[in-house]
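Got a structure for you, questions after.
Note that this complex is displayed minus one protein chain, with the remaining chains in position.
Up next is subunit A:
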Amino acid sequence: MQKTKQRLLTGNKAIAEAIRLEMERDPNVLVMGEDVGIYGGIFGATEGLFQQFGPERVMDTPISETAFIGAAIGAAAEGMRPIVELMFVDFFGVCMDQIYNHMAKIPYMSGGRVKLPMVLMTAVGGGYSDAAQHSQTLYATFAHLPGMKVVAPSTPYDLKGMMISAIRDDNPVVFMFHKTLQGLGWMDQLDASVGHVPEEAYTVPIGKAKVVREGTDITIVGIQMTTHHALEAAKKLEQHGIQAEVIDLRSLVPLDRETILQSIKKTHRLLVVDEDYLSYGMTAEIAAIAAEDGLYDLEAPVKRLAVPDVPIPYSRPLEQFVLPNADKIFHEAMKLVNE
């Protein structure tokens, strides 16, 4: 058997490579944010870019999110293609007006005459005791507000391909990367944070979910980290004779209803797992899709697993209690298939 040699990259390097390729291709692409320069981004998403493109195209900003995200909007309207980094998604609070009242609405309010080809890149996720103001994912908060595409890739391959799609998209795209899937040396080391990434530029379409494991007994839908937890749970379920199908949502807006509905047609059971808060969130949205268009395919009620509507606590036992993990998914799935 012949084995082709695969180039492996961490998540952060995959993102940085995507940005580098697009910056080489298009002089209108520029990067702004806190510590995106010499530091290379706190989570490494702009690693090496400052060294190659210099301070004119990779700009460290003051801690003035309203101003620099607003400036990205203004520059995008002028035909630039800015990538702005909001260091942690949790910090959206200081600048959300620019994001949802302006970035998300200007194209619509202008009747499509103003284009904002920008990317708002931001780090999400917890699990390492960074507490309530630095551990959220807030997927649904962004997905809820019309006018921005929202992506949340979970593998180095998708991080690169979706970043290139995001940069080339003429619409504002919120690009969320999960801290622990960046493959950084100072966080938990996960196999999933390293993966095959081709050298050349390629795109992964925005708006398509991916079946990452085929199965017949239950559909488990995950987003970023919970996809990987679901895959781990699926292995254990297999030992109990249960074949789980796992879907990586990848794109929150637009949401790929079809892939979910196709899957439950086959498995008749649905478990949705989210690292975001439970209520009013992505799990509810997907459950609603199943109820609206897949109800007669279901043989059991939809189950949801997510953060039980409290802020993320600091102390390890508290945080582990509220976050979903492979074990919790396994137990929920076992209950569901036995219903």
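By our rule, contacts are C-beta pairs under 8 Å (C-beta built on N, C-alpha and C of every residue); 3 or more make two chains touch, one makes a residue touch a chain; residues count from 1.
The working rule: contacts and distances are computed from a predicted model.
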item: Name per UniProt, for the chain absent here [options: "Sugar ABC transporter permease", "Tryptophan 2-monooxygenase", "Rieske domain-containing protein" or "Pyruvate dehydrogenase E1 component alpha subunit"]; value: "Pyruvate dehydrogenase E1 component alpha subunit"
item: Options A:170, A:188, A:214 or A:339, residue touching the unrepresented chain; value: A:188
item: Sole contact to the chain not displayed, among A:77, A:201 or A:318; value: A:318
item: Of A:134, A:149 or A:168, the residue in touch with the unshown chain; value: A:134
item: Residues of subunit A (touch criterion as defined above) contacting the omitted chain; value: 34-35, 37-39, 42, 60-67, 90-91, 93-94, 127-134, 185-189, 308-311, 313-322
